[in-house]
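A single protein chain has been omitted; all remaining protein chains appear in their positions.
And now, chain A:
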């Protein structure tokens, strides 16, 4: 299921403003790739360009190539809606649908797309997705309750369950733990380690320990100054980045000298 992502010469724009410039990177399947860097250097922007969520913003556009298993995501015959079905996303702030129960939130991807499924299959999907998101035991007795009644950490795991229920190939996570307490954070980190057997995971994080704990590869984004585009400065195995990075800037950043 999991797929490899090849990005070449990617420039990302908001209107006339070039937010990210010249990204070249290969993201391995069945692994966790972490993106780190100071605020505003374009990590979220880059992440959102991987499943064509970037262009949802008016005026936003992309130049360059993102190839997933040989298919160019930005090819003229590619439907962004199909891309997003293959590449799921978890956002910084938990955003369960407030009108839906926990059950309906998990199957939202199926229901909203009006796919027909038997009740039994739906039940199985809900259970397996919630188990996958380590939430099943906490909510199995109240599946018909509103999703917005859960705690922040539970809501975020509900959103992960919702994302994996559509069985994407890739899972993108934009600072999924930044609004959560340490216990919930740990739960989600454990979850990532389990999920990487099945998915390619790309995670943006501000937490260096987190990147070190969960990821195999780490990319460091930086920008030269305000108004300049962000760049991928270094991309290496996580161990190397955190022990002897190639770039001076990377070392400065992870040793806390700026950022």
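The rule is simple: a residue touches a chain if its C-beta (ideal position, glycine included) is under 8 Å from a C-beta of that chain, and two chains touch if they have at least 3 such contacts; residues count from 1.
The definition used in the following text is that contacts and distances are computed from a predicted model.
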Inset, instruction - Using the UniProt record as the reference, specify the protein name of the hidden chain from among "Anion-transporting ATPase, ArsA/GET3 family", "Transketolase", "Putative Electron transfer flavoprotein subunit alpha" or "Phosphate transport system permease protein PstA". - result: "Phosphate transport system permease protein PstA"
Inset, instruction - Looking beyond the chains shown, say which of A:30, A:65 or A:84 touches the absent one. - result: A:84
Legend entry - Touch criterion as defined above, residue of A:34, A:53 or A:254 at the omitted chain: A:53
Legend entry - Candidates A:41, A:163 or A:233 - the one touching the absent chain: A:163
Inset, instruction - Determine which one of A:131, A:145 or A:248 touches the chain that has been left out. - result: A:145
Inset, instruction - Mind listing the chain A residues that contact the chain we can't see here? - result: 51, 53, 56, 58, 81-86, 88-89, 91, 93, 95-99, 108-109, 111-114, 145-146, 148-149, 159, 162-163, 166
